[in-house]
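Left out: one protein chain. Kept in place: all the others.
For clarity, chains are labelled A, B and C in written order, and residue numbers in each chain start from 1.
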Amino acid sequence: MTVAYVFSEDQGMLADSVARFLERDYPPARRRAALTAGFDEMLWQGLANLGLFGALFDEDQGGFGGPVETMALFGPLGRHMALAPVLECMVTAGSILAASTLGPDHTEALTTGTMRPALATLEGQARDPWDVTAVALPMSGGMLSGAKRWVQGGDAATHFLVTARDGGALSLWLVAADAPGVSVTSSLRIDGHGIAEVTFDSSPGTLVASGDEAARLLSLGLDRGAMAACAQAVGEMDALMEATPEYLRGREQYGVPLASFQALQHRMADMFVALECARSLCWHGTLAFERPEADRRAAVAAALVQVGRSARFIGQQAVQLHGGMGMSEEMPVAHHFLSLTTFGLVRGAEPLHLRRFEAATDPERT
Amino acid sequence: MTVAYVFSEDQGMLADSVARFLERDYPPARRRAALTAGFDEMLWQGLANLGLFGALFDEDQGGFGGPVETMALFGPLGRHMALAPVLECMVTAGSILAASTLGPDHTEALTTGTMRPALATLEGQARDPWDVTAVALPMSGGMLSGAKRWVQGGDAATHFLVTARDGGALSLWLVAADAPGVSVTSSLRIDGHGIAEVTFDSSPGTLVASGDEAARLLSLGLDRGAMAACAQAVGEMDALMEATPEYLRGREQYGVPLASFQALQHRMADMFVALECARSLCWHGTLAFERPEADRRAAVAAALVQVGRSARFIGQQAVQLHGGMGMSEEMPVAHHFLSLTTFGLVRGAEPLHLRRFEAATDPERT
Amino acid sequence: MTRHLDPGFTEADEAFRSELRAFIEAELDPAVRDAVGRGASVTKAQHQAWQRKLAAKGWLAPNWPKEYGGAGWNSVRRFIFDEETALMDTPRGNVPAIDLVGPLICTFGTEEQKARLLPGILSSEDWWCQGFSEPGAGSDLASLRTRGLRDGDDWIVTGTKLWTSHAQNANWMFALVRTSEHPKKQGGISYLVFPMDSPGVSVTPIITLGGVHAVNQVFLDEVRVPGANLIGAEGDAWRMTGYVLGLERLVGAGIGHSQRLLKHLRDVLKTGPLAEDRAFRDRVAALHTDVLALKYTAHRVLAAEMAGEPAGTVVSVLKLKGAAVQQDLAEAIMEAAGPVAAVSPRAEPLDLPADEDALLWTATTYLDRRKLSIYGGSSEIQRNIIARRILKI
Partner (left out) sequence: MTRHLDPGFTEADEAFRSELRAFIEAELDPAVRDAVGRGASVTKAQHQAWQRKLAAKGWLAPNWPKEYGGAGWNSVRRFIFDEETALMDTPRGNVPAIDLVGPLICTFGTEEQKARLLPGILSSEDWWCQGFSEPGAGSDLASLRTRGLRDGDDWIVTGTKLWTSHAQNANWMFALVRTSEHPKKQGGISYLVFPMDSPGVSVTPIITLGGVHAVNQVFLDEVRVPGANLIGAEGDAWRMTGYVLGLERLVGAGIGHSQRLLKHLRDVLKTGPLAEDRAFRDRVAALHTDVLALKYTAHRVLAAEMAGEPAGTVVSVLKLKGAAVQQDLAEAIMEAAGPVAAVSPRAEPLDLPADEDALLWTATTYLDRRKLSIYGGSSEIQRNIIARRILKI
């Protein structure tokens, strides 16, 4: 057996630099102010200055990292709950653009953070990003019309990566946020991240890919984004798994520390089991980008199932074990619970992932 | 509000007389002997001599009881795990026969226990007793041919109540076990109760009912049987809910009683919650025989869902809390666990009941 | 007669239920009803308006004797009232005044206190908050630290109260105060009541999950309370609290709230993209059976009470299961709502169709319901109670 499931020294240093930056320059008060204000330009610039965006991209795409570096970075981003659309713009949409034939034109802007694309794909009542049906239709000469919903990070996007169907074939288009006919309605998620609805009215777009290549890129971007979200959730759970025992050690009830109650101890043991299972499948999914696409899809779906379950359980129990204090917005535990709740809502409910997992799993061998 | 959810004095005395009889005349050793031998003629006669079978039938059917009396009796039958086909022959099949136009001819034999009909309805891979498709076909002049499977209590049956389809219409037939062409292969369930596969080859039958009346009777019999099974399971859970705390009070680990460990205390509290919820819906289903059929079906399905869940949880946890001792056939807990496991297998898995419940529930009002 | 009564309920009970439903239908402002139904906030003025309608009908105070202006209901009527008001999305009003301090004063207060304090509650002019919880004393009220020192006839009260709902709107507080040292920790605690504008009282809001401001921290700095504002005997608050919480023992089950959430879930399911999803429908059906288990367990307790038997351990079952069922329902509603649930209802609005707009508060409801297993005797405390009774140790 060879070394596996550990970060290299370089990856560790990268994670440490982000953690140190956020600890020093991103105090809770500043985060709280951003909670209602939307996109935090200063934070974005700070992260860009660290040079970390390059670590999200493969070397042949002008970066110096990849999936494992992304996992390493999103741990601290989750732990410190940075309100910046790194995941949506840099990982999900960024990885699609960088891996496309247009990639070389944009890597400079992406890795320096001056370009922030957002993926616009959901339509109508659909909850599956593959469910691209009718709304956005490329007109003659690459003009798009239609409406896209639940565009994560869309409030701060400089560009949109838009899925469309021309007859049967899927295609992907790049549209500038300030292009004619683009209209963006922005709002915030309950965890403070930005979200938007975007309509296009004969907006000019550049074709990124079509047919099988568009499907390959969309699948890649969604899977990269999903695994970054999993790593972020694991970072949040790590924070809760430290805060909760500490809280229980420090509080007394009936004259003894809460930590001495066996029922609470066992609850924490179950939280720990849930966390370690999430971490294992987070690694499994992250390392699956070197495997065939069906394997990767299965691994990513399995990670989304397990991380979703663990996030729900650990979030709920951390609040419960903090007693009333877990309900207060003053406490980081409340914010982590909000983030972990949002994870499930934005990534989709468990059955969606179970069915993708089933479809991707070779039925003959576990 | 008026009195509800309590047994009358008469019902209580009935239950006590069964409990006393089983305590005195049905020691564990005798039950163990019967576990491999099948039908226990002496026990059956003993129960018949108590005169309790009459309590299972309504007054207008030659009995002196009904659903609530059945619930009262099946508590002690479950608690003492009497290996007699009272449920299958007297409640499920018996209630169908007694409520049919043939009823008056048979009530004497039923209430004295000399007649033991068993319901033969499942076919092929079907798990839903309503799924009567093609196998058993009434031939001209009331001759039946075909195979019925998983006939509960079929090993000891004097008669079979057979579902059949003649074209589209459901019909119910009474066939003597010793009639020509009837062939019975008997075996035992893991809980020691009898089970059989029955084939009919031009066997003469008497028509009990057909069309809507057959459906009404089948529904009634299945629901009566289901509620007796629920009451029996609640009796078994009551026994576990007494045995488990007693065991934990009496055993030490690390120098203190097991009962002093909070994690085990909380497990028992959860078992208690599960038991009381099962008891509530057991009452609800039992009292629903006075309501319109759709209400009754919903109440019975809800009881099967809740009792099934509680039975699984309480059975598993009683074994767990007994440590290794819960695995030993020497201990009543192991036998109750077997019975409660069988409950789920014989009554059908939770989804079946959830879907019946959904179908029967008026969507407009809870 | 085609309607079928639940066992134990009489025609008269059901007639009362119908009257109550018709009253709510006719009298409650539809906008308020809609807000309650969505889980959105309701203003104090809206609460007051509804309280005045109830008061005019004589229904404002279910737990008070008739002679003091209460409804004078038995447990069954109170149960029906709680169930239907929850099912029909009525605002809950000033719960601490109506369900706690009112019955306390009715039972333990002096005639002077009754005459002075009860009318303001019934007229909705007075708004009360309840000072029970403290930092460091969650489910363990006996470790209370707010102290009252004798000064002539008065008490000088100092301490901090936490999770105080209504404090931002209240003009009165009733507080548990340690007025003497006592070998038993539950002893030496008294009930004192005082106006919120008394010198030394200050209120700091606590924003809870989802941005809700419903609770506060209240600082008491040498607040002077006249001796006439001691309710009941000095040092007797522990016993009195037990009595008054006993009046409420079926409320914790939240039967009506569970049924309301179930109805919401089924509505969302019907119109949403999961309508034909077998697995999700199974989940909804299972939650429905949970609600029935809860409801008929409560009916069993009611029937036993009416027969004069003690409710016993099953009350803890109701609190424990009631919290879990409401939490599970709120979670299922949020999941059924899907991506719209992730949008903050307090941020700039997206342009949503009406059926989705109605789902904007589902996450807030989910987050808010987490408190049900924490407040009012946590689920862990309920398990302790049940275990003690089962184990007889």
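What we mean here is this: a contact is a pair of C-beta atoms (placed from the backbone, for glycine too) under 8 Å apart; a residue touches a chain by one contact, two chains touch by 3 or more.
A quick note: this is a predicted structure, and the numbers were derived from the prediction, not measured.
Enquirer: Could you tell me which of B:Val68, B:Ala164 or B:Leu264 touches the chain that is not displayed?
Expert: B:Leu264
Enquirer: Of A:Leu22, A:Leu47, A:Cys230 or A:Leu248, which one is in contact with the hidden chain?
Expert: Missing-chain contact among the listed residues: A:Leu248.
Enquirer: Based on the whole complex, identify which of B:Val3, B:Ala169, B:Ile190 or B:Ala359 touches the chain you can't see.
Expert: The single option touching the absent chain is B:Ile190.
Enquirer: Extract the touching residues of chain B with respect to the undisplayed chain.
Expert: 36, 122, 125-127, 149-150, 185-191, 195-197, 251-255, 261, 263-264, 312, 316, 319-320, 323-324, 326-330, 334, 337-338, 341-342, 344-346, 349, 351
Enquirer: State which residues belonging to chain A touch the missing partner chain.
Expert: 1-6, 241, 245, 248-249, 259-260, 262, 265-266, 268-270, 272-273, 276-281, 283-284, 287, 290-292, 295, 301-302, 305-306, 350-351, 354-355, 357-358, 361, 363, 366
Enquirer: For chain C, which residues reach the chain that was dropped from this view?
Expert: Here the touching residues of chain C are 277-279, 282.
Please note the rule applied: only the chains that are shown with their structure count from here on.
Enquirer: Using C-alpha centroids, which chain lies at the maximum separation from chain C?
Expert: The most distant chain relative to chain C turns out to be B.
Enquirer: In angstrom, rounded to a whole number, how far apart do the mean CA points of chain B and chain C lie?
Expert: Roughly 42 Å, centre to centre.
Enquirer: In angstrom, rounded to a whole number, how far apart do the mean CA points of chain A and chain B lie?
Expert: Centre separation, chain A to chain B: 52 Å.
Enquirer: By residue number and range, which residues of chain A touch two or more other chains?
Expert: Counting only residues that touch two or more other chains, chain A contributes 261, 263.
Enquirer: Which parts of chain C, given as residue numbers and ranges, touch two or more other chains?
Expert: As it turns out, chain C has residues touching two or more other chains at 380, 383.
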